[in-house]
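Written below as structure tokens is the structure these notes are about.
Every protein chain except one is present and positioned as in the full complex.
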């Protein structure tokens, strides 16, 4: 295992320190329990937005702390959901009388740990809401399973809920926008190579020299199928079609699109992939109103990409364009 | 070789198309000869800034086309400098009576191809200046060799020259700022793994499971030494010390710092590296006034990082903070 | 009777088994999850050993384990095992020593906590599939008049057998459920750590001293 790392134990803390050092104007790091919060608290009774999850998906979530997006992020160990102490402390820190919204990716561990924290905060009279993100169409949905995994749409939920919260909206309103966004987005990812969790020290899964995994999860969870290496365009086809179908996209729909790298994917390749994403959507009469291409929700050193498509009406588009100033997403500021 | 790629021949064109599709408000793509230019031409007799070089270093240079930075970028084949036709056409397109500045990384091929283009443009009465970026301290300087390689400081030169050009400064003034920035920055990089050039299909160099290359070039050129894998902090030590020494940094100096990924490096690791960069500089009494952490000048799928330090006086800092709106760098807009 | 010292030995033995099997647990999780179950559990039990002090009662020992797991493990297993230990601790109350019936009540409270926290049923391919048979076997053996030692052995065997049986199941809860049919053919990692838990219990809680 070759990584820029000092010790496995200090890895996540040191990365948080580095983030806070690089963006001290935006983010401060609380070590015990571990969370990242805005360097300057927003004024007024703003709804506090807290997200979090296992580390290894950077810039998610710490890179999205800042004005117009999250108030705090709780980084767990690598690929392990954070513990309730973290969300409890972060929630308490950002709760300003306006209530707190937890944005939780739909993984059993995350859900349970955030739930425990919510119980603790509610016991203190804090109004805590939770929105689940469950957008990964690689997973066939079913009511008696854990549901879909939360992946790329988390970025959109954090941005749009963040924008409406920044405008001073009520907890009900922020929760509504978060849920609406959560329901309007779908994703699917693929891997060219496995990631390697530092504590394990060897790849999570093995792929042959000419094999790829379609529908992979952001922790290297196996996906829909393992198949032969095909061209970028074919790979994009296999991601985009299920996403578009599941979203029920029709001619005339407007979408915000993210062509996302898994951590080790060169940007030049992401642009090659994005070209075909754009071609496919335009070819179906869908209008791409905004695009993100880059590393936004990663899987450590996995090579591969994912596609997220969000159906955006004027409300969501307006919130998208609202100013945001975080380490990883910035405009209008 | 596992990549998101359709054909080797179409790779660079398709990536340019993808970039232009993702950022159609900022960048447009001209296919023959190949260059990327601003979607909306700036008003007035603004000095036209043109850069370029081999592809594979994304977001450099195409990702830096936009207001407050480049007017055009000329992407060559992967790791191969562009041909004079490209810079000639781009120079002609962005020349607006105010002159043109070529920002050229110091590689023999780039220098000669930009020179040929400058000859052609000058023959048509266009005022063309050239600034060379030669900041890689891994290369021992000497007057009778080709000089140092141009690496990370290119990002700073493009940003700061871009900012002063955007203010409507004269060609002399833009050239002065570009040269001043070029002289005030130093870099050094390292590789955990080799990159793979698509046309070659196999890694450029071989590194053992526990070997790293210190001082590697952005095309996988061998560096100062091949050594055993060490901790992130030790790696940063070996990059930062030569950079700081060569720059002659003293207590009280102000610097802008970039902790850059080589293309396949997870952001979490870059933050771990940046933490120690910040510690080392602060420990020497140097003040980091601005930081960039991420992939800004890459080497395809190389895993590793580089450090660039720019000594910044108030003029350069002011230009740094000026608005910029490009695919890869954006603030104040 | 089980006193605080026995309960501490149980926890220490569980920690030991986790240390020995951490890589196995992680490998199992790599196949159908995210390759961290061993790492998570190891982080948890190490923190438990650091925090365990001179708790006066079995219930207090269990409480320390519970809060430490909740605040150190994360993932699915943290809240699940944490809740199980918390309920067990509540069932043990402040008693100085536990008899067979107390132990049975404690196991069944733990199982109930697991069920409530995770919402999983039998055959969802989770730790429930080791935990529930173990608790069932323990109760049955006691009801049949077997000594506690044998009942604990029965629980241990049932837990391992239950874990074995997860191999053929399709996961419906937790990360592995995302795989659907592809989860079949692999052992559920949490069921194996649960088997280790009952293994530790069998060798430490028989009430006849160390």
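When the chains are written out, they are named A, B and C in that same order, and each has its own residue count from 1.
Following the convention adopted for this analysis, contacts are C-beta pairs under 8 Å (C-beta built on N, C-alpha and C of every residue); 3 or more make two chains touch, one makes a residue touch a chain.
Everything numeric here is computed off the predicted structure, so don't read it as measured data.
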item: Interface partners of the hidden chain - shown chains only, full complex considered; value: B
item: Per the touch definition above, residue among B:77, B:166, B:253 or B:303 touching the missing chain; value: B:77
item: Selected residue (touches chain absent from view) among B:122, B:200 or B:250; value: B:200
item: Residues of chain B in contact with the chain not shown; value: 33, 54, 76-85, 107-109, 112-113, 115-116, 136, 138-140, 144-146, 148-149, 197, 199-200, 204-205, 217, 219-222
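One rule holds in what follows: only the chains that are shown with their structure count from here on.
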item: Euclidean distance of C-alpha centroids - chain A vs chain C, Å; value: 32
item: Chain B and chain C, separation of their C-alpha mean positions in angstrom; value: 55
